[in-house]
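With one protein chain held back, the other chains of the complex are shown just where they sit.
The letters A, B and C name the chains in turn, as written, and every chain counts its residues from 1.
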């Protein structure tokens, strides 16, 4: 059986583009029976000198890339403020689009990208890749199957410390105009999306943000400082539509030897814990039996089964970051082959737009000194 | 050298009284050179049948106990709503008092007890025993010594699940009139006190409380239900006088295989973590060196050195609950021998009163839908 | 119902006697419905000055103690080389005996004590208290129930570091004549006993011993050194009668922040792990299901159920050392009340004798450069 050839163009090849491209070429080595073969096409970036030889070529502009008539898909991995214009151009050309999160610097941009993609009927996806984490899917299945009863309370935490050097110079991630927000946008969107995916929709929220490092040198070693207008740390209290409540916290100022993403979900019959230190399994505690269980979970949803089938097996693990991105990209490429978005659990533009709307409300609440915001739908 | 004899009367001998009495008994076996010897005197409780023979006797009323002229100290371990009247009687008699937390069901009761004890010039102490935990003292010393720089953010968590059986009948702990509050009073007072002890005073706060189990059978197996008017779960956002901020969370609805008390403190130069799973050592992470350290810490304050000297060594450990109570009681008895409260770090009535004032404000904020409360001093 | 009064005499009140006595007086506070009440009787030790007041009295000789006609039981906690003579005297008097491990300094002494106790028909027990550890009983039940299939291999480890200071002076534990052996006798007997209890009888063995600290000051600070003739470290390869094999290792030269006893048992269908860091639960891994389980185990043997009923519940835990000794002593006292050794799982003199025979063979193998020894029964 011949495999569908997919020529993939990259826009941006920084940290996250690197992770995507490692995922793309490792794919056929780990999964022999994929229905497609990904060719690493052109890379659009400023400095095209350091592009490894196994990409087709470097190009300086997105227009130049899109002139190339035979692109089957494009992967956008640029800074947030560039997403909107780039995505609109790719969609206009009718090329399937894989877009890093967040879709834009605010809900409005996300909305327009989503609408445009719908109009064109394009296969599309965002890199909200926690939806492909086995532990997240186990937790989602366990919750649906009533293992922990009614959900009372949860925590979703992403505690990092990447920006704690006061001399770390200003970057696009530290200005609202270019990033859309700080820790809560950059990392928090994963938490918001995973919470919605596992537990359900958010009904109201209240946020508290802090910016500790209020000024940054404009460049490395400079004495000139610019103001940081995004959060270093944000904590959000949320009430869920199904009656539970919880907190979502994203931090760039929590120093520790190892960084972790953590979910703790407490219900009337037990609890579930997830840590990125063991992304394959959620830890289930069943209160009545007083038993803690970790390992395979056999009452899987269809999506859960599918996502396990495209997640690298343990002996081939490339670290959880690449593993997650690989599964997410396989889902995207498979949808291209199928000509439709097969699983509704896919992190589509609709889902990412909903997440971004919530981010907008979180920023609004934080700006208004922790005002409770209940209208999350517009 | 002959030891000072201290005849100790107990009021109440439930769970916590049992822990206190085991501590008193074990003390001279573990510490050979204490300057005092504790004799287990009368026990005042309703059912005096089941009092082990090594207590002097059982008595039915506090008056009967106090008639006994040779009591050197009294330890009150009764339900919260009984503290005020009992404490006032003991203090009136001029007998040194060890009082379980919280001092009363509200700040007003605590204030009056504190004032009365001052008036009488009595040696007194509360059982806010986290002040004697080696890890807590290490953390306090490390913070004072600047090991983690300026404190940015912290978490203080006590996640239990003792009240999750909906058939668990009503008790004094589930009514505000008899307990003063739910999880946040019963357990949260330890967190409030330890935060103040380690990090400093609280400047303002905002609280969020939930009562999940809103009704309880009046007694075991009964079909008649009574309303629960205290919290199952409370989370408090606090701002500290020294500029940091953090959260304090006490829960009775967080099921897990093991219960834990956790402190995580993040500063500009590193972080400190404490868990009751290892009460002897705080975990220090130094960001610049990228090193995590656990074990002895040699830049100790005087109180820290002293508290280590009265904390059971590892091979004699009786579990962290008894170990902490033993150190706390040794401090109390030593102060009786010395005729003064030697260390200002002692959990005196003044300190416990300050904690209880904060609890009152937490309850007020929670009742007012999370209103920020800044005036914490009256 | 009136409780049976048991007046208990102590011979020796060092570290382990202290642990036993804390267990004895805490018992009635934690377990309200015991069918007996233990009175702390006379203590026989050299220095009777520092005996706390709640013991009846101090006596200088065992004869003086035994003259006291109303002793209901005696607990021997002296150095190993004194056990034989003391135990024989107690047994001769017909008093139920609780004897610390090892019974004597060799199998011959153990044999004679065992035979004498049989002759007198005495209730007796040794302090091989791992038989009362909930995790050990869970493991034993799991193995019997076939949870991990046929046992292939195991490890039993006790890694301590108490003797690593080269200036630590000579003591009875470092001479074979007074101790019977070093790490392998002092600690290894627990491993040998627990292995036999959980897995079955040993068929053959081969041992390797090392003495790193070959000389010790005769007393603290002395320049005169005496030779150490016992092991600091011993590792034993064993073959089991049921076909599995494994290793038993006891060390006094393995420095670490926390000391631990560990069992790892591997079978054809899974594995079981035990650590003293969590003495309540064994960790069961089931290979076919790829699931790791920790918590309550419901297919309990009768002894397992019984031992759980006399093991302090978690909130009353006095640390695993006291918890284990309390359960062990409750079993002993209950047998006195019942007039017979109710459970064959009790660590009787027969069982302790079998363990000590194995220790003798381990020493023999180590002395013979690791010779395999198959005849373990005489």
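Just so it is clear, a residue touches a chain if its C-beta (ideal position, glycine included) is under 8 Å from a C-beta of that chain, and two chains touch if they have at least 3 such contacts.
Every value quoted in this text rests on a predicted model; they were computed, and no experiment measured them.
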Given C:48, C:161, C:178 or C:278, the one touching the chain that is not displayed: C:161
Sole residue of C:25, C:84, C:266 or C:297 that reaches the chain not shown, by the stated touch rule: C:266
Touch criterion as defined above, residue of A:294, A:310, A:330 or A:359 at the omitted chain: A:294
Under the stated touch rule, tell me which residues of subunit A contact the chain that is not displayed. 15, 18-19, 21-22, 25-26, 28-30, 32, 37, 39-40, 50, 52-54, 257-258, 278, 281, 294-295, 315-319, 321-322
Subunit C residues touching the chain left out here are 152-153, 161, 164, 206, 208, 210, 212, 233, 235, 237, 245, 247, 251, 253-257, 264, 266-271, 285, 287, 290-292, 369-370, 372
Against the chain that's been left off, what residues of subunit B make contact? List them. 285-286, 289-296, 298
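By definition in this document, only the chains that are shown with their structure count from here on.
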Work out per-chain C-alpha centres and flag the one nearest the whole-protein C-alpha centre. B
Per Cα centroids, the chain farthest from subunit C: A
Whole-Å gap separating subunit A and subunit B, where each centre is the average of the chain's CA atoms: 43
Measure off the straight-line distance from the CA centroid of subunit A to the CA centroid of subunit C, and report it in whole Å. 55
Residues within subunit A bordering two or more other chains: 285, 290-292
